[in-house]
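Let's look at chain A:
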Amino acid sequence: MQNLLSLIIFLPISAVVLMGLFQVSLKVLRVISLATSVLVFLLVSYLGLNFDPLQSMQFVEVLPWIESYGINYFVGVDAISYILLFLVSLFIPMLFVFIWDEDRKGFFYNLLLLQTGVMGTLLSLDLILFYLFWEMMLLPIFIMIGAYGYGLRQANAMKIIMMTVLGSMTMLFSILYLGYLFFEDNGFWSFSLFGLSSMSFSSDISIILAAGFLLAFSIKIPLVGFHTWMAPAYSSAPTPALVILSAIMAKLGIYGLWRFGFTLFEGPLSYYAPLTITLSIVGILFYAIHAIMEKDLKRMFAFSSASHLSLITLGLFSINIYSWSGSLYLVATHAISSAGIFLLIGMIGKRIKSIKISDLGGIATVAPKFAFFFAFFALSIAGIPGTGGFVAELLIIMGAFKYSFWVGVFAATTMISAILFIFWMLQRTIYGKVSQKVADGFYELSRVELLLLLPLMLLLVLTGIFPSFFISFFEPTLGMMLFQIGDIS
Partner candidate 1 sequence: MSTLLLLVVFLPFLSALVLGLTYLFDTHKRVNEKFYTILGVAVPILVTILSFVIVLDLMSHSSTTVVTAVAFNWLSIDSFHIDLAFVADPLSAVMISFITFIGTLIHIYAAAYMSSDQGFGKFFSYFNLFLGSMLLLVLASNPIIMFIGWELVGLVSYLLIGFYNKEYENVTAANKAFIVNRVGDFGFIIGLGILFVAMGDNGFTFADIKENIYAIDNHTLTLVGIFLFIGAMGKSAQIPLYVWLPDAMAGPTPVSALIHAATMVTAGVYMVARFSFLYNEIPQVGEFIAIIGVSSALFAAIIASYQSDIKKILAYSTMSQLGYMFVAVGLGAYSAGIFHVFTHAFFKALLFMGAGAVIIALHHEQNIFKMGSLKKALPLVYITMFIATLAISGIPPFAGFFSKDAILNHAFMSEHYTIWVLGVITAFLTAFYMFRMLFIVFVADMKNNHIEHKALSKALTYPLIVLAIGATFAGFLGANEAYGGSDLFKSFISLNDINYSISHSTEYMLGFVNVLVSLLGVTLAYKYFRTSPQEPLPNKRVRTLIINKFYVDELYDRLFVQNLRSLSNFFNKTVDEKLIDGFINNVVHLNLYVASKFTSLQNGKIQHYSIYLLSGVSMMSLLLIYILEVR
Partner candidate 2 sequence: MNPDNFLYLSIILFAIGLIGIISRKNLFVIYMSIELMLSSVNLVLATFSRVHSEHDGAVIALLMIAVIAAEAAIFLALIVYLYKNTKTIDSEAFTQLSHKRGAK
């Protein structure tokens, strides 16, 4: 399978184009969408079976695209991208199952488009190609939030697009300048990641250029100060968009830092490390405290995931194998947890048409299974032992201590920060007296819903109990990257 990656990337979008041209009926649309995404999942799994953890970049494909500027269609996968790739390919079919009863066709089209965008972003190794997919994945999200969302959806969709594009624009500038510097050095153009990373340039310029990338990723993550788009967007987003937003897209910011930031700008990023680590530390606490008084579940978990992403960023910038392993592990486990929790929130919304905490209460009495899963996923976000999140947080904290004592102490605040709001939230939603709305409309998990949540839960538990199995998958890659960074800086 030589073109496996291309197949994975372009299968969903070709399905969209074909189905769009033939104007298929809703029934066919559902079936084909699900089939496509399942097929992609199988392909990704097949990829995983043939994946060699000891090598870094694999399944590489290079084809000339715009030769005059040395822009290639250049894709490849390594352990870091594979993890997210696998998760996306897992989540999308689940989301199709989740929205099976939906009668708005746009959901299906947009989700498939989103899949192509996200996978392309994950796999591309040419900066222009990366930028293309990076922007492309915004559109479906924009339309899903704006067209199918809740509340002030139009304004919030505009907000998310403007904020993220602001970051993209600075990144574009940096990409262009990098390309030009390469041209100046070598006399020919190239935008390939490895071409550009081999270049050495003055630290002043690189610090400015790194800022361009950093801003783009900071907004996506979002770090404190760049976060005001997040809560509105999350609260407006329909469940499928929400799951992808929190579980995948936010992590793409981290991924971008990893793949592009640390490959291209290892020096400047250590220059920015004090700043980003400070922002992350502030973020961990700021978001967690912010979440306490939030009145609806989506906003609350928006801040919750921002808090965790700050922790991941902290781990990322502590630059050692422990914190990196922890960060990547948290990327994966938090993606699973937040996918689960947002699916559950979506189910609450389906049942009682409200996700306000004040409308909830006593779910455990009415629907114990639902309550169990809800509590499980909420607690897994808080990082209880036995779930992968615990291992990841532990590793990040250890790594942070390796970096510096105080950073370690602040990283450890995550032990407290997450539980501040999660437990109070649980108290008001699943425990206590049964609220009117819950009594009226709440029902137990259906089989299909159970089927959606079980694999996620299983994954979380497995990652919590056998971390060494999972970590051995990506640890060599991280080790190699760290070795390269150590080589240069």
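As a selection rule, all candidates are chains of the complex that A comes from, given by their letters.
As a working rule, contacts are C-beta pairs under 8 Å (C-beta built on N, C-alpha and C of every residue); 3 or more make two chains touch, one makes a residue touch a chain; residues count from 1.
Only a predicted model underlies this, so the values are computations on that prediction, with no experimental measurement involved.
K.L.:
State which numbered option touches chain A in this complex: 1 or 2.
P.N.:
Here, the candidate touching chain A is 1.
K.L.:
Hey, which residues of chain A end up touching candidate 1 in the complex?
P.N.:
Of all residues in chain A, those touching candidate 1 are 225, 227-228, 231, 286, 289-294, 321-322, 325, 362, 364-365, 368-369, 372, 379, 384-386, 390-391, 394-395, 397-398, 400-402, 405, 408-409, 412-413, 415-416, 419-420, 423-424, 426-427, 430-433, 444, 466-468, 471-472, 475, 479.
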